[in-house]
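Take a look at the following structure, please.
Only one protein chain is missing from this complex, and each of the others stays in its spot.
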Amino acid sequence: MELSTILQYAFAGIKIGSIYAMVALGFNIIYNTTGIINLAQGEFVMLGGMFTVTLAKLMPLGLAFPIAVLAVAIVGCLFERAAIWPARRSSVITLIMITIGGSFLLKGAAMQVWGKNSFPLRPFSSEKPINILGAWVQPQVFWIIGVLAVVMILLTLFFRFTLTGKAMRACAANRAAATLSGISVDRMVLLSFALSAGIGAIAGIVITPVTLVDYGCGSMYALKGFAAAVLGGLGVSAGAVVGGLTIGLMECFGAALPFQGASSYKDGFALLILFVFLCAKPSGILGRAAISELKKF
Amino acid sequence: MGKKNLFGLASLVVVLLVVPHLLGNPYYLGVLVWCGIYGLVCMGLSLFMGYCGQISLGHAGFCALGAYISGILTTRFGFSPWPALGVAMLASLLVAFVVGLPTLRLKGHYLAMATLGFGMIIFVAAGGDPFGLTGGPSGFWGIPKLSVFGVVLDSEVKWYYFVWAVVLVCLVALLNIVHSRVGRALRSIHGGEPAAKAMGVHTARYKTQTFLLSAALGSLAGSFYAHYVGFVNPHPFGLNFSIHLLTMVVVGGMTNLWGAIAGTALLTILTRYFRVFMDWGVFFDGFILVIIMLVFPEGLFVGAARRLGGFVSRKRSTGVPGQASRQAAGGG
Partner (left out) sequence: MDNILRVESLRKNFGGVVALDGLTFEVQKGAIKSIIGPNGAGKTTLFNIISGMYRPSSGGVWFLGESITGSPPYVTAKRGISRTFQNLQLFANMTVRENVMVGRHCRTKTGFLRSALRLPGAAKEEKRTAAEAMDILRFVGLEESAQRGASTLPFGKQRVVEMARALATDPKLLLLDEPASGLNLRETEEIGRLIQKIRDTGKTIIVVEHDMSLVMAISEEVLVLDHGRRIAEGPPRSIQKHPEVLRVYLGEEIPHAQSPES
């Protein structure tokens, strides 16, 4: 393979991998505060794209972006209050079914509102590809990478330096102790849904200009985002980014493998990686096995 | 298996024998054929979810395997339907083993996501058609009719009797399992895995075996589907169908094989006979799942009865395992 071709695939991998990373971040935030894997995570991505597509017809993109993120965060809160909170003492299987039910509820509602078509969104800046060492890269790719970086930095700052962020980490480390020290775990859970819905929405908004958005696109994002989260170590933020980029790259280079039909099976690579890791090292690249043994779920 | 179940089986047989005479239009009978086909998958899922306490979000994948392998072997490789069905089932078992082996040892969420992924992979593979076998997104025609003891199943009536006979046989076998050492072991896994392990239940093996059993039933239903319709394409086997299966099991009460049959019948009749849901299917499946889990975790029938008058006696919980107190079962 020539350098330019390799670069071409690498940029494609980083582009989609950044999205998986953001979805994985969303998974992690909710998992850390509640122990739940929120299967509706992909629908937040879809809703982010959908809201923006609609809003962008009425206002400039710069305004539509934050409003859409806010709207999806509100959806996340409503979802938590209506479906998760009442079931907070239920078994894992019940919670899984509630989140998958919620995912279908949102998906079905989106289908009613927007129909079954795919919608485009114009790129944030110029559509003219940029030539980097022979590879042609759309400017939107840099937006995606940049947004991931900003999200990561803001999240790190939030968890490190704000009181609320510290309180959320306390919930993750030890719920009972957090409650005892006066932290409202309920509110932290709500916040974690808002936060991860918001991040999901951001992912949806930045990816829509390159892939379009339709009502059913959330499930695949959820699955690959989860694979990314597991790969990186469930609950580990840096792991989400490592996992997301790895899966994105493997997917794109896998599609280029020289056997018949490789590209039609590119979605299989993420799953294959997931399986291999579940067998060999369920705690992921950056996770710690002994700790996961103690986790509730 | 207890008097209640014998009575239930007898009633079911009577209903099954009477109903065809009340329905004039073969389309309506066709709806009942669908109930039977879906019922097969849902019984297996019920065993896996309600008794074993595990979850599968990808059972449509096993139906797809059954349907596609049956279809491909009979149309392209000259197999007769029954051997093809057998091969399909073996292949499904093998796939289930590979999918289940690593994930069943881990806890709830991993399994949910792995089965979800498995279902999607099968769906994508069927639509991709890299080897020129599956016919891609549009599928392929010409799957021959199934024949049983020399009788070709070429009408709704014949299919109706055939499918429901199979359902009854499977139901009896599963009820036997449920009311045995194995069934107790499965329920103990749902009731609390650490304690089940301490009592010497090889939990991973039981979960895997149950998963295999439910996969085999899914494959069987898929093969029947292919021979019944004569045509397969990827569309009906997506994630939506996996979740629809889940919804049918949950509506009837997942800790109860009878509930699986009843839930399947209810939702299938509503969607196919009254055509109530149409494009709202996805939305309603989600809605029903959430509502049932929040309000009637023991299923619509038992739950509604309890809400109405609380007259569901405690006794019933001994006849039908795990019904009354499954909320307390919990466990991670």
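For clarity, chains are labelled A and B in written order, and residue numbers in each chain start from 1.
Assume a contact is a pair of C-beta atoms (placed from the backbone, for glycine too) under 8 Å apart; a residue touches a chain by one contact, two chains touch by 3 or more.
Everything numeric in this text was worked out from a predicted model, so none of it was measured.
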Task: Contact residue for the chain not shown (choose from B:145, B:158, B:197 or B:306) - done: B:197
Open item on the list: Suppose we count only contacts with the excluded chain; which residues of subunit B make the list?
Closed with: 1, 173-174, 176-177, 180-185, 187-188, 190-192, 194-203, 209, 213, 255, 314, 317-318, 321-322, 324-326, 328-330
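Quick note on the criterion: only the chains that are shown with their structure count from here on.
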Task: Averaged-CA centre spacing for the pair subunit B and subunit A, given as whole angstrom - done: 31
Task: Complex contacts: residues of subunit B adjacent to subunit A - done: 49, 53-55, 57, 99, 101-103, 106-110, 112-114, 116-118, 120-121, 124-125, 128-131, 239-240, 243, 246, 250, 279-290, 293-294, 297, 327, 329-332
Open item on the list: Quick check on the complex: what are the subunit A residues that touch subunit B?
Closed with: 37, 39, 83, 86-87, 89-94, 96-98, 100-109, 111-112, 219-220, 223, 226-227, 230, 260-261, 264-265, 267-268, 270-271, 274-275, 278-279, 282, 296-297
